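Here it is: the structure, laid out below.
With one protein chain withheld, the remaining protein chains of the complex are depicted in position.
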Amino acid sequence: MSGLMRIFAAICSQHMHLSWRSGQTMLAVSFLFIAITLLPFGLGPELKLLRALAPGLLWVVLAISLLTGLERLFQADYEDGTLDRLLLVPLAFEAVVLAKLLGHYLALVLPLILAVPLAGLLLNIEAARLPVLLAAMLCGSPALVLLGGIGASLAVSVRRGGLLTVLIAMPFYVPVLIFGAAAGRAGLETGVAVGPYLGILAALSAASLLLAPFAIAAALRSALR
Amino acid sequence: MYDIYIYASYGVTAVLLGGLIIVSFRQLSKARRQVFALEAGELKKEDE
Amino acid sequence: MLKALENISAFYANPTRFMALARQVHRPLWALAIGVLAYGLYRVAYVPADYQQGDSVRIMFVHVPAAWMSLFGYSFIFIASVTALIFRHPLGHVAARAAAPVGAVFTLLALITGSLWGQPMWGTWWVWDARLTSVLVLFFIYLGYIALWQAIDEPTRAARAASILAIVGFINVPIVKFSVDWWNTLHQPASVSRLARPALHADFLYPLLIMGAGFLVLFLALTLTRMQMEVLRQRLRARAPKGEPPHV
Partner (left out) sequence: MAETQNLFSNLQHSRDAVCRADGLACARGAITVFEGVSFSLAAGQALCLRGANGSGKSSLLRQLAGLLPAAAGTLTHPDPAYGTHYLGHADGLKAALTIAETLAFDAALAGYRADNDAYADIAARLGLAGCDWQFVGDLSAGQKRRLTLARLIMDPRPLWLLDEPMTALDAAGRALVTDLAEAHLENGGMIIAASHETLDFADEEVLLEPRR
């Protein structure tokens, strides 16, 4: 492993490590289940209704769980001076940002997606729908993390900037949610192809991958001045 | 039959835009006064 | 031509020169705004009732121009931010910050009047119509932008963060528009938005265009007023003795 890759891996794994150890991962997954548990209280326990709504509800709950975890993405590092250090490594800062985002994805988002089948069980989702829903989430979630990272980096210098992060990131989530939920619905209606939806979600993720690291790096550099 | 909606629309327009206009002009004149006071204070200091 | 434009823009980069220009333009601009709006309202008053929508069509003359200004306002903020961030024109941040509340108010106006129009037309205050929905998302974009300016204490840092958001957000607007349009047709394939009329009769079109022009001039006048205020606030912040920033 070369030096630069070692730096990338160290930043990524440290973020994962801290996320696990500080309980962020467990909290996020618990949040997902709490939200899912509250839904039937609001909508009524009728299984048919819940089943019909399940893909959309799961997407919305996933997005909200993700949004609540965004605040800690860069803020701890900003406050304790770690970001200062990470600007002074031989790795391009955009790559440092990607390492952190990857760590966040592996530590927080992947467990959330893995929890979705179980959460779907509570909503009586048809098992046949799950593979498509999970595929859609895997295609779309990188965009959610990357775009959410823009919000988190812009609000990084703001104390208790959690709500601000959510407000900034929410408009970026609209397209992903629209196509993600559409893919989840298409899975069961036989004859509706899922491929194009997955393609659009993957395209949104790819476009975010091209844009977000630069925007995030610029925002963080600006906040560190 | 639609009068109430039409009046409400134009009323809301007047209130929102009028409010923004009043607030903007108030803030402008306040900033002007403060800059004026600051510059007057600086001139005074130079005289002494 | 371009060179001349560049020279002019460089000349007014100096805030003092800008303030001198603004003082001269300010009153005529406001007079023009009031004049055009008054004439527009006069024309609107004499518009005949629509055979389909009756008198409620009169709401269109505020709703549609307000929706135009909500998009124009965000484009204005985007261009000002690009000017500030890439060409380092110091007035860009000022213009973007000044225009944000103006654009947000026009967006809110488009939402409220759209809702007031929808009630007699659709029988409900809110429909998840493609246009209303994307204007609602645009309103959230405005709110986030304004909140970011307010949340960051240090003005230059706030300016940089806000301009990054303005640029990234601007890229997002057509994507949201496209996906919301698509989403809407998916769910209501038959319904055509009633706010989007295929062709307007001249009786309606000219008053609408005049109201649009009036709103545009009003937008510019309000933005100019707020820009002067922002420049003065900056001056206060720079001049005030250290440790006690002026409370504004």
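For reference, chains read A, B and C in written order, and residue numbers begin at 1 within each chain.
The working rule: contacts are C-beta pairs under 8 Å (C-beta built on N, C-alpha and C of every residue); 3 or more make two chains touch, one makes a residue touch a chain.
Note that the structure is predicted; figures quoted are calculated from it, not measured.
Asks: Among the chains you can see, which ones touch the chain that has been omitted?
Replies: A, C
Asks: Hey, which of A:A10, A:L38, A:L118 or A:A203 is the one touching the hidden chain?
Replies: The single option touching the absent chain is A:A10.
Asks: In the complete complex, which positions of chain A touch the hidden chain?
Replies: Residue positions of chain A that touch the missing chain: 1, 3-4, 6-7, 9-10, 14, 17-18, 21-22, 79-82, 84-85, 87-91, 224-225.
Asks: Please give every residue of chain C in contact with the chain that is not shown.
Replies: Counting over the whole complex, chain C touches the hidden chain at residues 154-156, 234-235, 237-238, 242.
What we mean here is this: only the chains that are shown with their structure count from here on.
Asks: For chain A and chain B, what's the span in angstrom between their mean Cα positions?
Replies: 42
Asks: For chain A versus chain C, what separation do you get between their C-alpha means, in angstrom?
Replies: Once rounded, the distance between the two centres reads 31 Å.
Asks: Give the residues of chain B that touch two or more other chains, as numbers and ranges in rising order.
Replies: As it turns out, chain B has no residue touching two or more other chains.
Asks: Return the residues of chain C touching two or more other chains; collapse runs of consecutive numbers into ranges.
Replies: Chain C, residues with two or more chain partners: not present.
Asks: What part of chain A is in contact with chain C in the complex they form?
Replies: Interface residues on the chain A side: 150-151, 154-155, 157-158, 161, 164, 167-168, 170-172, 174-175, 178-179, 182, 204, 211, 215, 218-219, 222-223, 225.
Asks: Please give the residue numbers of chain B that touch chain C in the complex, ascending.
Replies: 1-3, 5-6, 8-10, 12-13, 16-17, 20-21, 24-25, 27-28, 30-32, 34-35, 38-39, 42
Asks: Sort out for me which residues of chain C touch chain A in the complex.
Replies: For this pair, the touching residues of chain C are 137-138, 140-141, 143-144, 147-148, 151-152, 154, 156-157, 160-161, 164-165, 167-169, 171-172, 175-176, 178-180, 182-183, 186.
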